[in-house]
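I have placed the structure first, in the form of structure tokens, so that the comments after it can refer back to it.
Only a single protein chain was left out; the remaining protein chains are all shown in position.
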Amino acid sequence: MGAYILRRLIWTPILLLIVGLVTFLLNFYGPGDPVQIIMQQYQDPAVVERVREQRGLDKPVLVQYGIYIGNALRGNLGESFKYRGQTVASLIGKRVWVSSQLGLAALILSIVLGIPLGMLAARWQGRWQDTSIISGALLFYSMPVFITAPFLLMLFVLWLGILPSHGWGGLFDLRVVMPALILGLPGIAFIARMSRNSIVEVLSQDYVRTARAKGLHELRVYWHHVLRNAMIPVFTVIGLSLATLVSGAIVTETYFGIPGIGRLALDAFFARDYPIITALSLMIAAAYVLANLIVDIGYRFIDPRIRYD
Amino acid sequence: MKAKTVLTILMALMLLLVGCAKQPPAGGGELVRLGDEPSTLDPHLTSDVDSAVIVVEVFGGLVTLDTNLKVVPDLAEKWSISSDRKTYTFTLRRDAKFHNGKAVTANDVKWSLERAADPKTLSTTVDTYLGDIVGVRAKLAGESQEVSGVRVIDDRTIEITIDAPKTYFLAKLTYPTAFVLDRDNVEASTEWFKQPNGTGPFKLKEYLPGELIILERFPDYHLGPARLDTVKFFLGGGTPMVMYENDEIQITGVGLADLDRVRDPSSPLSKELHTATPGFQTSYLGMNVSRPPFDDIKVRQALSYAINKDVVASTVLAGRVKPAYTILPPGFPGYSADLTGLRYDPEKARKLLAESKYGADPARLPRITLTVPGALGTAVGLDLEAILAMWRDNLGIQVDVQQVEFATFLRDLDARRLQMYAIAWVADYPDPQNFLDLLFHSQSINNQTGYSNPEVDRLLEAARTEPDETARFQLYRQAEQIILEDAPWVLLWHPGEGYVLIKPEVKNYLLLPIVVPRYRFVYLEK
Amino acid sequence: MAGVLLQVNDLKTHFYIAEATIKAVDGVSFDIGRAETVALVGESGSGKSVTALSIMRLVPYSGKVVGGQVLFNGEDLLHISEKMMRTIRGRHIGMVFQEPMTSLNPVMRIGTQIAETLKVRLGMDEKAARQRVIELLRMVGIRDAEQRYRDYPHQFSGGMRQRGMVAMALSCSPEILIADEPTTALDVTTQAQILDMMTALARQMGTSVLLITHNLGIVARYADRINIMYGGKLVESGTSEEVFHHPKHPYTLKLLQCVPRIDRKRGQLSTT
Amino acid sequence: MDNNLIEIKNLKMYFPVVSGALLPRKGSEIKAVDDVSFNIRRGETFGLVGESGSGKTTLGMCLLQLYRPTAGEVLFQQTDLCKLRGKELRQVRRHIQAIFQDPYGSLNPRMNAADIISEPLNIHHLTPRREYSKRVEEMLSLVGLDPAMAHRYPHEFSAGERQRIGIARALTVGPEFIVCDEPVSSLDVCVQAQIIHLLEDLQSRLNLTYLFIAHDLAVVGSTSNHVAVMYRGRLVELGTRDHIFDNPLHPYTRALLSAVPVPDPTIEKERQRMAVTVDVAEAFSQPGGCSFRSHCAEAADTCREATPVMEMKEPEHWIACWRS
Partner (left out) sequence: MRSFEEEKKKRPARGRSLWIYAGQRFMRNKKGMVCLAIILLLYGAGIFAPLVAPYGYDQQNLGQALKAPGWEHPFGTDRLGRDVFSRVIFGIRTTVIVTVAAMAAGGLVLGIAMGLISGYFGRFIDSVIMRVGEVFLAFPDILLVILIAATLKPRVTEWVRGLEGTVGIEGIVRSGFVDYMVVFGALAIVSWVGMARVVRGQVLSLKESQYVMAARALGASHWRIIFRHIFPNILPPIIVLVSVGMGSIAGSEVILSWLGLGVQPPVPSLGVMIWDNGDISILRTTPYLLLFPVGTVAIIIFAFNLLGDALNDALNPKIR
């Protein structure tokens, strides 16, 4: 186990280095020039050259990358091109936190609603309740945010008038309800479906028959024998979705005026704001690696059969 | 040039003297509205509207513009111009203060101008706005430490020398690049602009990037303090109409889809609807005159004659724009109402096309691709779709549309790779030169259509040095006339009246086409 | 034979798969006396396992007991409530399944799984249950029972898992132990140990055993009486001497002839 | 010993257990087959018995070169198969074939019987394509199946029929030697008997040589001429069928035999069991010495100190035990 984690931890920086390099190369060789975008119509070649030189953009790409990594190791992620004068860390830091909280709220919502729905569907496996739960979940899964967001706004803000329409106040603020609901809906559907299939699978296992042959009450059979086994694959999915938390939800954040990372990321991409792009892609990659590690370690606790060595 | 979606450049500052006559009534409180994230709050780096909106409230310069686009004093109380029209001597106001109470001196002005011209500052606008000052280019090139054209006479007097007599120089000084900063404040930290010490009517009380900006009244403002206590800008975005109707914000623009509903007299919202003066902007479809079929002037003219802009503007866009028949927007210096442009005439269009070297058969016409910038959502508006349909119906020409992400678009535009492209030009400063010379002179780097007419070049060059304004404008009028006839552009729209909803308690909120420090006049009436 | 403990009368269990009805158990009758070992023998698909599951009312989803009686102490198990049935399962009828690898919950400790029945069915507290489980583990021949109590199934070998299953099945000293192919998946030496241990314990507790197997060798060694099944029906019943030495049904005869025996040589196998 | 078709010399098959944090390095190894030697004569059935984990299937895989052995030689007609590569190996495969245990898993469920049986012809280009169907019919009749069933799929056959198709597939290329890896262990007894009978019949008709791998002593006893007993990767006893079954010398062989029940209540109730105290899989990690010693009633100090080697105790009867 320790060796496994160590191996993963050694692989992580290598992976991050590669991801960073790929991003850098894409930035460098991809079309579009951040200076040009900053300059808009002031395309004075002398000015462009001056800014490029000051920003170190005229150096060979590998040198630029080396400098970037060197600075990053010292905790300096550089300065944004578009948001001039602002450090990348100050731009990203708080927004990641907001996006993560929102993602977490959505995740919790989808777990809290998804798993019980899946259990109910599995309980009535093959009957109309099963079909309607799973179809209903799927229907919401199929709804783009472009319709759920306006609809919720109409319902909660304009008709019922019980929720504010925008802004962010943390996990324990009313304003989290709508965006979390919208982000959570596909998750609810996905987790419900997955739990349902997993539970159905586990129900046909021999040890469930053993548990019943022991004369256990059906509830106890579910709670002690079915659920924990059935949740192993569900856990993987939930664990891996942790990685997506930090990347934010562009459309939803825009609809509800949430100061999250999604919109910043998109704007940065379009403005070729390399320092932000690179920092974000490194952050997302790191989150992915971390989520994987959490899943792997978590497995060890859920499923005693797994051993890494 | 630049798309509507991407942020435009600050044009001018306006000083409005409205309300100065009366004593300010009570009416403090907080004004809440949506805002866009500023790229920067450093005036010397400011080059976009979103930044300028905040910057002009917090900072100020020697001069600014009034409602008639006349340059009026700000930190300077008066100035004199030497007889060779190259040297300007400014006298500073006695009561001009920074937010921390320190008086503004001539040394502050000099230091600020030199900071803007310092290559380390990385200002992208300094060449354009301060490049006329003697010594600025030398400092930018690293050849000198000081700007020789800026001289401190005494604490309250400063002298600025420019390289040649230029009538528009004072107007350029109204731009944030020329704003005055406090040296101690700037040198305190790299992110000093998050606690700026400006000279504007408002202090920056709080700035949470991506979330909000709160401005607070500066009680000692030299032109008379603001009445509002604070102004709050939400930067995170949201759904404006809902926010407005839910009383979360007090001002919002009205979109096309809501316009009918809001304009309906039975709607209570109709009483809160105001119209804004159009901005100085022209949107158009540029044609690369070296690429077939646009190498034939008749094809270009035919395309212009074949579209009924009046119908599109009034129905599809619900009157939110005005059809453009001239390059210069109405009300712009040098605008002449007697230029008619190419008006809708399908018969003439068909005839011109038939006369062109490609003939009347659209199948023989080289294929036309219209490139449209912008990434998020459809950059291709309904107006363009309507125009495409008119070309198809009136001329039988099927134009393909290609939507291209902005960075790539910009590069292709500069490389003159684009056959036909949609874009808009917003004036940087109120002078016809900013439109006509920049965009149509054959040697201009901004001439992306490749349009070249020796007669036009001659007129434009003559206008550059013509000291008499009337004569200059006459030269520009002649040039514009020729350009309109040569039709390198399919002119589309000038912005029409913008519709804005303002809560009834908000008073004296001025709807202006340009960025000005406007919040100091606003008051709330409970 | 000290009276009949379990009597199965004309049991019928059908499966409904894809519009076809499969009569897995088709009119089976037999009985088990107290402290007796009765074997149910048949090839795969003969319906012997379904019979056992029908007795326990654990027939899977697609199957259904459609007729007959299962009299346990005179009471028909097919007609009591599910709640009553739960008190029978584990407490009065224990069961050992074929696959030791999959029949134990992989994420639950062995000790916890065995203790579960004691706590639920006998109402023992944690401590008493634990004591009893350790005792049971020792009885079924697991060394270091205190440590092994905390092990997970995957830490046990196949034979040990089956010992654990036996401990679980016998934990409440049931009147009947149904052993469904308990050693098929195990090596021959392990098989002998487990069966010896299991029957010895059953005898000690006075528990009757319903031994379900396809292995005639095992039957010969452990069963008092034998029921041979074929195609869902009983074809022959009798004491083991009767069945082995004087088989009446041709199927029984064939079965006996097919079995390879270590005491016979190459080429002595019958293939009729 | 010209009569030997197969000679196995000091065969070893170790599987590395990968470990290490930085770079995967070889830690311990699992010695699945450890220094095994024996010969198989032309035309005989050589039985290999052992319990699960004894390495008997690995040995069969090594023989087939499906695993490449760590060390040792597998001589087939004096050619060392372990040294063959690529095309040469492919050609030899024609002569050495295999029958597998699981009648459900050994046939590709997406191919019908004719495809399965004709595939070897296709691989080795033995017959023109137009003769495939004739050949398939021949093979089906040979293994006692109705040629009309050629276009059925595996799931449409019974377990016994599937095993016959597996045999037909092995025979299509005309092999001399067949590794039968537990060919009947998952079949019902009567089907088992039929398949064994078929194998014996084919052996005499086609002059085949079998390596018969099984865990069921009774099956091995009823089919083999020579029998080898394997325990934890090593051979412990090797001899003729009668030697092993009537006069077992190794304590493990004896324990094994005594554990097999005889389907006769009269005999069975008189038989004595040899006590095997500990569960087999439990005492896995004791290095050196006789691996059976912890289960052996006769174990002594020598058994702990050195690994016993095979010694001939009587003609054609070898055993690896210090105590006999």
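Note that the chains take the letters A, B, C and D in the order they are written out, and that residue 1 is the start of every chain.
Note that a contact is a pair of C-beta atoms (placed from the backbone, for glycine too) under 8 Å apart; a residue touches a chain by one contact, two chains touch by 3 or more.
Since this is a predicted model, take the numbers as computed values, not measurements.
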Please identify which residue in B:S336, B:Q402 or B:N446 touches the non-displayed chain. B:Q402
Contact partner of the left-out chain, one of B:T369, B:Q478 or B:N508: B:T369
Which residue numbers on subunit D touch the omitted chain? 61, 64, 66, 89-91, 93-94, 96-98, 100-102, 105-112, 119-120, 123-124, 151-153, 155-156, 158-159, 166, 169-170, 173
Contact residues on subunit A toward the hidden chain run 11, 15, 18-19, 22-23, 26-27, 30-32, 131, 134-135, 138-139, 141-144, 146-147, 149-151, 153-154, 158, 201, 204, 247, 251, 265-266, 269-270, 277, 280-281, 284-285, 288-289
Interface residues of subunit B toward the undisplayed chain are 239, 241-242, 255-258, 260-261, 311, 315-316, 366-367, 369, 371, 374-380, 382, 384-386, 388-389, 392, 400-405, 407-408, 412
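As a convention for this text, only the chains that are shown with their structure count from here on.
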Per Cα centroids, the chain farthest from subunit C: B
So which chain ends up in the middle if you average the CA atoms? A
Averaging C-alpha coordinates per chain, one finds the centres of subunit B and subunit D separated by a number of Å equal to 88
Averaging over Cα atoms per chain, report the distance between subunit C and subunit D in Å. 32
Return the residues of subunit C touching two or more other chains; collapse runs of consecutive numbers into ranges. none
Where subunit B touches two or more other chains at once, by residue number: none
What residues of subunit C sit close enough to touch subunit A in their complex? 56, 58, 60-61, 85-91, 94-95, 97, 99, 102-108, 116-117, 120-121, 152, 154, 165, 168
Can you list the subunit C residues touching subunit D in their complex? 43-44, 143, 157-160, 187-193, 196, 214-221, 240-241, 244-245, 254-271
Residues on subunit A engaged by subunit B in the complex (per definition of touch): 31-33, 36-47, 50-51, 54-55, 82-87, 90-91, 94-95, 150, 153, 157-158, 161, 164-168, 253-260, 263-264, 266, 270-272
